[in-house]
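The complex appears here without one of its protein chains, the remainder shown in place.
Let's look at subunit A:
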Amino acid sequence: MHPAIQMTGRSRNTSFLVEQSRSGLAELAVWTILLLAMFLAPGRHQLLSEIAIVALFVLSLDLIMGYAGIVSLGQAAFFGVGAYSAGLVAIYVTSDPVIGLLVSAAAAGLVGFATSFLVLRGSDLTRLMVTIGVTSLLGEIANKATGITGGADGLQGISIGPLLGLIPFDLYGTTAYGYSLAILFLGIVLARRIVGSSFGLSLRAIRDNQLRASAVGIPVNARLVAIYTISSVYAGVAGALMAQTTQFVSLDVFDFHRSADALLMLVIGGTGYLYGGIIGAGVFKLIQSVLSDATPQYWHFWLGLLLVVLVQVGRTRVIRSIANLLGLGPRQISPQANDAKMSQPR
């Protein structure tokens, strides 16, 4: 078990089987805020759209890390595959965004399935190495295959048709935000269903104790392959959204930074309750935006300081208290859980 999970507390364990399919008031509040932002922050739709996309990307990481215990620093691999697929579909096949999204999801899912077998064995460290490796590999392929990807110049000439044939994308990012938000919503609804299912329960069992999981008859590897593939689809869709809403794809979709930032945001927002992605991405991007306006030269310094303070002084205290205030956060574990006499897996 890795530290990120231990420090972030747990999902709604005690109520999981009862409340799992019930939509909370807090969730309603989050979505209301996100929807209201559409009207209250008209000049900020580009940023909001980016937040929604990154939130979806972080959600993809939460699915494997928060629920199945697979750490990764290579989610950008699938983000990149999704982005290039969406770009290529728009250039060569059709400008319809939804078709592009579906094709990208399939492409990222295929790559995710194929590489999932690499993360089945080994420790967290091995998994980190392997996921980083796969991402660099794909990034380098994209760099070399200039005929297809445009190499270092990026994929140019992407034009996206109107959404559902009706709503054209505008310069202010309003359609982009609506589109990204709708897909994020869909993504959360589906993810909720998945993690609340019998399948989702078996993932949490695997995360907790692989040996025991197999001893109750769970085919551990098959389940891990499944969730890793699902997660890569999510990441691919996020990449496709980015490509479609910015109408440009460059090699930085495969950047190590992208994966690392996602991990950071997930740790900020909290693992294992799905909304960590939205909260983490929101906090991260807003801070980034405010700081880079205030101190364009040194904003990385302040961001760094903030992150260190957040993690050291108590992300749990800061974020969770905000989340709890909203009634959203991961439920507190009862105090007696601390003096657990739990035997560790051998």
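Throughout what follows, a contact is a pair of C-beta atoms (placed from the backbone, for glycine too) under 8 Å apart; a residue touches a chain by one contact, two chains touch by 3 or more; residues count from 1.
Throughout what follows, contacts and distances are computed from a predicted model.
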item: Options "Spore germination protein", "ABC transporter ATP-binding protein", "histidine kinase" or "Response regulatory domain-containing protein": UniProt name of the undisplayed chain; value: "ABC transporter ATP-binding protein"
item: Sole residue of A:38, A:129 or A:201 that reaches the chain not shown, by the stated touch rule; value: A:201
item: Absent-chain contact - pick from A:46, A:136 or A:209; value: A:209
item: Hidden partner chain, touching residue among A:26, A:220 or A:306; value: A:220
item: Sites on subunit A contacted by the missing partner chain, in the whole complex; value: 10-11, 13-18, 20-21, 193-194, 196-202, 204-205, 208-209, 211-220, 223, 226, 230, 333-334, 336-337, 340-343, 345-346
